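Working notes, beginning with the structure itself.
Heads up, one of the protein chains got dropped from this complex, but the rest are sitting where they should.
Now for chain A:
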Amino acid sequence: MSETATATKEKEKDLLQPIYDDPGVMKGLEKLDEATIERVINQTLEAEGGARLKILVETCVHCGLCSDACHFFMSHDRDPKYAPVGKVKQTIWEMLRKKGKVSKEFLMRAVQVAHTECNLCRRCVQYCPFGIDTAHLISLTRRICHKLGITPQYIQDTAHSHSATYNQMWVKEDEWTDSLFWQEDESRDEIPNMRIPLEKEGADIYYSVIAPEPKFRTQLIYQAAVIMHEAGADWTMSSLPGWDNSDMCMFTGDLEMMGRLKRRHFEDAMRLKVKRIVMGECGHAFRSIYDTGNRWDAWESMPVTIQHSVDFFEELLRLGKIKVKTKIQEKVTIHDPCNIIRGRGLQEKLRTVVHAFCDNVVEMYPNKEHNYCCSAGGGVINCGPPHKNTRIVGNSVKADQLRETGASIVVAPCHNCHGGIEDIIHANHLGMELKFLGDIIYEHMEKPDAI
């Protein structure tokens, strides 16, 4: 074997390494045989590929112009394996070309590409002259992996939690309400008359969060409650399953479960006869409620209006319901979460809120709808520790962007972005502090009811 061929083989092995640590993939592969692989792939492509698959694959002229869009590609010295179209080549193209007759080695790489090397951030879509939705093709690959039973272990666990409990974190019903009572109790020290209303029928706002909030970041619920209280909002939370707006099933390709989750969420809001759903600072959950899950449920339009908290906070400021008391003087930069910026155009509202509370804002470039993804979204961070380095190494461009701002605070109104950027900050010793909008507003707003 020639030297370069050996080097390439070594590199391939390197690329495959993390997957070996993933029992979800490896155990799943053990159970598969060639006939099943072929049948499942062909059935899925045939039944669900539809016109979109056909037109996307047949229109692509292999020009590679999408490559520069992808942070993985940029962070890996322009390695074509990480280019969006390169990822499609390693997944769907091959499945189509071989009519489903692909090997387990191929699948091992395909899972890795689809689940850990693409954040479904849809940035590449904006850079393709035709607007080919590579993220859609990668999602389709994940759907096939789901049907083959080779989804990475950690994210599969959260999908199981969704099916068993209707929330992402195996939070039991009493634990959920307990957490809310606990936060309400805590708040009495600061704001004696504060309540976290539960099950209030006919309220204006149904406030929903992702399950990691009660589990790990309970202070966010506290802060949101304070903001709601001080703004005089007529709001409620739910005590029943449906309170969690998150959705890992959307990312694993378990679309049936995704549809059930979103239906439960909307139906719970309808049960309480609220006027709108306001959701916490999370990007993927917004995508699932606003853009994906609702379509699976085939609703003509949203049965209940849905509002992301960035939008909501901007509204509170605009209507004078909350007022700025102090402003942050340190240098602050803004990270634009893909799912609410490229996914909902909230970039200007996000800036309005940040500028209201911060005097010294520096932008990252490119920003707004051209932002680079945090590399945690799209379910990648949820694939867990075996794949942590893939996303950190795969996003050195974000580290460079952050470093160049010279900011000491990064505002990112999204849970996934927080997870991802936190890791990037640590790995690159950037020494920056990460904040949600809720953190800033809670700390710097006027609180007339506080003692």
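Everything below uses one rule, namely that a contact is a pair of C-beta atoms (placed from the backbone, for glycine too) under 8 Å apart; a residue touches a chain by one contact, two chains touch by 3 or more; residues count from 1.
To be clear about the criterion, contacts and distances are computed from a predicted model.
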Omitted chain per UniProt, picking from "Cytochrome c oxidase assembly protein", "Carbon-monoxide dehydrogenase large subunit", "Nitrate reductase" or "Ferredoxin-type protein NapG", is "Nitrate reductase"
Of the candidates A:I19, A:I37 or A:L56, the residue in contact with the absent chain is A:L56
Given A:I92, A:I132 or A:M169, the residue that touches the chain left out of view is A:I132
Note that chain A touches the chain not displayed via residues 48, 50-52, 54-56, 58-65, 67-69, 73, 78-81, 83, 85-86, 89, 125-133, 291, 295, 298, 341-345, 347, 366, 369-370
